[in-house]
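Below you will find the structure I want to go over with you.
Just one protein chain is left out here, and the rest sit where they should.
Read from first to last, the chains carry the letters A, B and C; within each, the first residue is number 1.
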Amino acid sequence: MPQSNQIPKGVIVPIITPLTRDENIDEISLRKCVRHLIKGGVHGIFVNSTTGEGLSLLDDQKRLVLEIVIDETNRMVPVYAGVSDTSLGRALRNLAETVELGADVAVAHPPFYYPPNSQEELLTFFQSLTDHSPIPLMLYNIPSTTKAHIELDTVRILMENDNIIGIKDSSVDYVFLLNLIELKKYRPDFSIFIGKSHLWTGGIFSGADGGLDGISNLIPDLCVQLYNTITEGRFSDAVALQQRINEIWRVYECRSFLAGIKMAMSLRGLCEPWTTKPILMTSEEEQERIINILREYGLLENKGVRK
Amino acid sequence: MPQSNQIPKGVIVPIITPLTRDENIDEISLRKCVRHLIKGGVHGIFVNSTTGEGLSLLDDQKRLVLEIVIDETNRMVPVYAGVSDTSLGRALRNLAETVELGADVAVAHPPFYYPPNSQEELLTFFQSLTDHSPIPLMLYNIPSTTKAHIELDTVRILMENDNIIGIKDSSVDYVFLLNLIELKKYRPDFSIFIGKSHLWTGGIFSGADGGLDGISNLIPDLCVQLYNTITEGRFSDAVALQQRINEIWRVYECRSFLAGIKMAMSLRGLCEPWTTKPILMTSEEEQERIINILREYGLLENKGVRK
Amino acid sequence: MPQSNQIPKGVIVPIITPLTRDENIDEISLRKCVRHLIKGGVHGIFVNSTTGEGLSLLDDQKRLVLEIVIDETNRMVPVYAGVSDTSLGRALRNLAETVELGADVAVAHPPFYYPPNSQEELLTFFQSLTDHSPIPLMLYNIPSTTKAHIELDTVRILMENDNIIGIKDSSVDYVFLLNLIELKKYRPDFSIFIGKSHLWTGGIFSGADGGLDGISNLIPDLCVQLYNTITEGRFSDAVALQQRINEIWRVYECRSFLAGIKMAMSLRGLCEPWTTKPILMTSEEEQERIINILREYGLLENKGVRK
Partner (left out) sequence: MPQSNQIPKGVIVPIITPLTRDENIDEISLRKCVRHLIKGGVHGIFVNSTTGEGLSLLDDQKRLVLEIVIDETNRMVPVYAGVSDTSLGRALRNLAETVELGADVAVAHPPFYYPPNSQEELLTFFQSLTDHSPIPLMLYNIPSTTKAHIELDTVRILMENDNIIGIKDSSVDYVFLLNLIELKKYRPDFSIFIGKSHLWTGGIFSGADGGLDGISNLIPDLCVQLYNTITEGRFSDAVALQQRINEIWRVYECRSFLAGIKMAMSLRGLCEPWTTKPILMTSEEEQERIINILREYGLLENKGVRK
């Protein structure tokens, strides 16, 4: 991992997975997206994430995506890879493949079909994962898809394991985020990444280490700029930039947020808009709204609009 | 399918998947369970269901379970097989394997990681599945795990496809169940199976076609007896038997319902109690409670209790 | 109470409260509704219920409604009166007035602004209420408005108090209903009334004592007929009648169920359609749908439709 003496900080991007119309991996676009992110100055790329449709792709597609991204990043930034699945056994298998392919960090959220029955189950799950992992593990709290909230006491216990290097919190719960940040007093090198970009300014100023939101696929430079503005202590500039990003974030406000971000990416010429079925493409009305947002914020760059 | 001129009716059992302590398929116990069910008079066996931990097993384990059950049932009853997954692509791959292995009916619930965004997505999903399926498809409504409710209007549209032969409703919503039953006026041969056994008496008397609850792994004979009592119109006998089954059902009231049913099955000598991790075994207190229930209802058969 | 040697059984109607356009009590229509219900053969009238907008009316309006209904029923059927409020103190004051005005039974659900913090609070509430009540108390479980579910163990404890004569369950949870019915083994004279009419046939056949749903304002005769059909053991007739009532029940499927039932009542000439503000009247489309339902089931009686 390139930043070996540092804990993860900054903007990590859950990279989208460009697909062709018949749902194959679009390697050319994927490589283009990687270069777009690195050029934007991001601090890490997260493969097979929620945004990356990592839970919907076929197993060999997931491996292919990881291979391509590792190859294209060429170790300029660390590569994080999602390994979660419906059970410990399946997640361990994913983890082994991920390690073999050369990911720097494994990222795991709770199993997601059966609603987890207790925090004890979550402890068992994460501890077993990390016991089998030669690479660092990052926790991932995302109750909206997993139906499970990783509670504060559970994080507190898991923090005692040095191989667990941090957590991405996508609960959109600011009070929980502040409470997570307070846990850093027990272990200052435990990284806290904020899933929802709206919470970055308040959260990073309050002590979180970085942001991890799919919107940075679209505007990696602005996201990195926000991070820098915050860490330089320029609060009023940060608030203004935050408002701008919040407005651009509205490209997500579609029936399917995945369809929204992919349409926006396609309008910027970075990929095609296709998502894994049965997720439906944006409606015409949604597409129109996205075009307006991109135009308003100078993100269409005078190029012709995709038809 | 053996009952080729009939629509599915009666008691279909979502068979548990016996595991060894190190989480391999316990083939001997699985075959024993199949014989136990057939001896109990059940009308079908459903493999890789929610109860069967079908969503937690490794892919090759799922195939193995299906092969064993098809072999052991020896076409005495039809074999239903779960094919659901996180996306259409993954479900289609499961479906193809299931067909190849010889299942009689495929059973599918909505994709379950990303919360489905609209009923239109569900329509797309089920219609694509059935378009690719040479065997009949049964819908499966289980909002507690999928976060998606298949709405009445969606069922109404899907009913127009003859290859979709019915629905298993595990929503535990009696009003929805009655509304489903009313849809039979549009297609009398559309089978409605009730997931939660408590609703069997009221629901089957009101027109549903059968029951599909994991508790019938433990007491297939009683479940079949309840079904027969209802269809013979003996309502007060049915109510009494229903109450008895409701009491036995309390073996499920553990932190993990899967751990509960497996412990009960193991106490009856049908398998070991292990579940796919991170699901935890029953606590000692839970085990004690299950023993008491089985003893009260004469289900321990004077055998020594498992230590 | 007229049926002094019997426990409450049958159809109790949560009577609507007819209002004038400027939101005064419409006494003439209220008396007409009472006569309509008694003529329909109902077994009790419940004043200031959820359906009766008892929680929205001004205090003096609530008293007036109770006075009028007691006067008009003339002790032909017992009068139940809602006494719930946001705290024990307020409920006790309501109870005292209700007793003074001559209600036969007080009905109480949990306090409803602050979400109750524990079942212990609910026990305290109901026990204090009944300790101060010279008339019998009926529990009322309605989580959709109170955010509190009266759990089975709580009912079990409260049943030990003879002055608590039963429970109305509006949780629309059939499993909970069956569990409630099983508690009757501890006290056979504890009455169980089912809030949602869809559950009447299954529930009363399974041992519940009666039904208490606002739809019986509209069709008291059909509701009583359903109850009689069930208690006479004619199950298939009951199922057919139940389906008919379920269809008529769709008059409730409006933005506001209160607006729906009042529009239906007004179309039958029993009152004006006004509700307590800010609840809005039915839309034109909703009104059209209600007219169609009433017409289909012969409930418009060739009278001109209200403009």
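Following the convention adopted for this analysis, a residue touches a chain if its C-beta (ideal position, glycine included) is under 8 Å from a C-beta of that chain, and two chains touch if they have at least 3 such contacts.
Note that the structure is a prediction, hence the values are computed from the model and not measured.
Looking at the complete complex, one finds that the omitted chain is in touch with A, C.
Only one of A:Ser49, A:Thr73, A:Thr201 or A:Ser266 touches the chain withheld from this view, namely A:Thr201.
Within the whole complex, the absent chain has one touching residue among C:Val13, C:Val77, C:Leu101 or C:Leu122, and that is C:Leu122. Of the listed residues A:Ala96, A:Leu123, A:Ile157 or A:Leu178, the one in contact with the hidden chain in the full complex is A:Leu178. In the full complex, subunit A contacts the hidden chain through residues 172-175, 178-179, 182, 196, 198-199, 201-203, 205-207, 233, 235-236, 239, 242-243, 246. On the side of subunit C, the interface with the absent chain consists of residues 23, 50, 53, 55-59, 86-90, 93, 111-118, 120-122, 124-125, 128, 144-145, 147, 255-256, 258, 276-280, using the contact rule stated above.
Everything below uses one rule, namely that only the chains that are shown with their structure count from here on.
In terms of inter-chain touching, the protein chains here are arranged end to end in an open line. Superposition on CA atoms relates subunit A and subunit C by a rotation of 180 degrees, given as a multiple of 5. For the pair subunit A and subunit B, the distance between C-alpha centroids works out to 36 Å. For this pair, subunit A with subunit C, the centres built from the Cα atoms lie 51 Å apart. Those residues of subunit B in touch with two or more other chains do not exist in this structure.
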